[in-house]
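With one protein chain removed, the remaining protein chains of the complex are shown where they sit.
Order of writing sets the chain letters: A and B. Residues in each chain are counted from 1.
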Amino acid sequence: MATSQAAPRGSSDGVPRRRFLGLLLGFSVVSLGAMVAAPIVAFLLPPKSTGAAGGGKTLVGTVADIPLGQGKVVPVGSTPAIIINTEQGVKGFNAICPHLGCIVAWDQGAGNIVCPCHDGRFNASTGAVVSGPPPSGLPPLDVSVEGEEIYVVSA
Amino acid sequence: MRIPTDARRRLRRARLILLGAPIVLVALLVGGSPAAAQDPEPTPSLIPGPPAPTPIAHPGGSGDNQCAACHVSLDDKQQAITQAWQEGIHGKGGIGCADCHGGDPRSDQITVAMSEEAGFIGIPSRDDTVGICGSCHSDPERMGQYGLPTDQYSKYWTSVHGQRLLEADDTKVAICIDCHGSHAVKKASDPTSDVYPLNVPQLCSRCHSDPTLMESYGIPTDQYATYEQSVHGQALIGNQDVRAPSCTSCHGSHAAQPPRSSEVVDVCGKCHTATQDLYLESRHAELETAAPKCWTCHGTHDVAKSSEALFFHPEDDPPDYECTTCHEPPDMTLKLNVEQFDNEADRRCDTCHHPESLIYPQVEAIAGALAGASSAQETAAEKVERARSLGMLVDDAENALAEALTAYVQGQAAVHTTLLTTISGHTDESVAKANRAEELAQGKLDESDFRRMAMIVVIGLLLANVVILYYVLRRIEHGQDQGQDAEPSP
Partner (left out) sequence: MAVDDMPVPTPPVSSARPGTLQRVDDWVEERLGWHQLAGVLLHVRVPIRAKTFFFGGITLFLFGVQIATGTLLALYYKPTPEAAYDSVIFITSDLDFGWLIRSVHHWAANLMILFLVLHMIRIFFQAAYKYPRELTWIVGMGLLGVTMLFGFTGYLLPWDQRAYWATVVGTEIAGGIPIIGDFALEVLRGGADVTEATLSRFFGIHVLVLPLMLGAIVAVHLVFVHQQGLADPKEADPRPPAVPTGRTKPFFPNYILEEVIAWLFLLAILVVMASIWPAGLEEEANPLVTPEHTKPEWYFLGVYELLKHIPIKVVGILTPVVFLAILALLPFLDRNPEIRARKRPVAIFLGIVTIAVLIGLTIWGYVS
């Protein structure tokens, strides 16, 4: 708005008018350039968060974190997952109990997955309901162990 | 059983006195009163059932069955009976007509096979039928090969059905064949069988929903209709979930009878194990027989999804406090009767704990803790939803919400303990998690606001540039016009 009001004053004679036009165009080019360049540069910089590198695999821990016979609940994207190091290998399941939506936990003593809300229990290697109110088992996740590191691979 | 319980109570009493909480003392006075300690429901003495008769003796082995050869070609009724028997478990297992009806199955002559000399009984009377079935089914020798239990016969006589048969020779009561069928007996695991778990409610209702039949016993007939609407009925009938309880899960099958008040917690706890454990920690459980049981709050056949409405009556509908709701005349001992809680509206904490009572503040505090957690979650969920509707990704907030829900549901379950500290431990955690979710969602909303602000700045800049360029264009055109005026083009 200010620029258009300022215009008539500069137009009185040739050279200052050209200079003024030049300034305006310069401002235009610089402001537009900055506007476009800023998000692009920010986009190109590596992300600040140390989280998932955007792959299909999420690092959920190491074998040292979850030794044989133990389990742990970890976040994988939008849902919590439970990772268990069983005799049959490292298994992972969606940790949301299908009964009322509580997050399940690992029961070291009983050797199965337990929902703390209503004592629903799930098999550690298949996710199937062992006892309690859950209407269905826990959906299994694709888990891969590479060296010491445990990943959940999204399907 | 009683002695250890008393010992336990004494121990607990000592501990509680040490704690010295006045509320506890009041409850203790009630709970420890001598009236409550004596069993208000003494186990009624049962009429013993007769011993199992010996199986019907008849000539011929299990392979002999000339009866079917004729009966299959008689009238439609006989044909249907024969076919039903052939398809049933007995027909397939070599249990023939004579095993129940007597007679000589080797002969195809009516005069021989169905003669009194051969021990033919015809249609057994309803009185005798239980014994005929029981003669084989209570014999471990015979049943062993099928892995079947042998206690059905003795159990039956303990049931209200069996007792009534013994007591009044009332043959209208259910006997074996009313549930299992006579000729077409099927395995209980066969989904087409009437005694398959999913079909049991329908089976029981054949008699129990019949007003003319039930009239003489003074039993209501709405149980099936009520059950059908309950969470249990919907799970079993609606969702075909065989884990859900049918009539027999609570009443028993062969030993069918209403669970006694003292048994209810164990009956429900058969499935609701975690809840039972929590309940047993509660002050309610300490009251023993006079205690509020599962049905006091949840009802019997009409168990509904529980909600916070179970705490208080709505403001506009205060309960009528009558002493007899919880106390039984003449000595006004503490006693809760099922009938008093038939009406769903009466199943609330403040039906017993009226607002002037000492325990009321604790009830309020428990309800408040849950309501607080619930509203914290609602606020957070609403914010997360708003952030999502603005196109933001809300994974982390949803994770926190799931954690809040977990703690909240645990808090809900912990209500059975009636212990404020246990419950508020869960609800405080739930509130904390919900606040965390809200915080994360707020971050997204702020980010979205930032985007909009940035958008406005960018739009402003773009429009300023439009104005500039338009101005430049006009100046150029102006210059061109002047140039043309000065030197007209050829």
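Here is the rule we go by: a contact is a pair of C-beta atoms (placed from the backbone, for glycine too) under 8 Å apart; a residue touches a chain by one contact, two chains touch by 3 or more.
All values reported here derive from a predicted model rather than from experimental measurement.
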Identified contact with the non-displayed chain, of B:46, B:110, B:168 or B:459: B:459
Touch list for chain A against the chain that is not drawn: 15, 18-19, 21-23, 25-26, 32, 39-40, 42-45, 47-49, 51-57, 77, 153-155
Positions on chain B contacted by the hidden chain, ascending: 390-393, 395, 451-452, 454-455, 458-459, 462-463, 465-466, 469-470, 472-473, 476-477, 479-480, 483-484, 487, 489
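In this text, only the chains that are shown with their structure count from here on.
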Distance from the mean Cα position of chain B to that of chain A, given in whole angstrom: 39
List of chain A residues in touch with chain B within their complex: 1, 3-4, 7, 11, 17, 21, 24-25, 27-28, 31-32, 35, 75, 77-80, 96, 100-103, 116-119, 131-133, 135
Complex contacts: residues of chain B adjacent to chain A: 239, 241, 271-275, 277, 394-396, 398-399, 402-403, 405-406, 409-410, 412-413, 458, 461-462, 464-465, 467-469, 471-472, 475
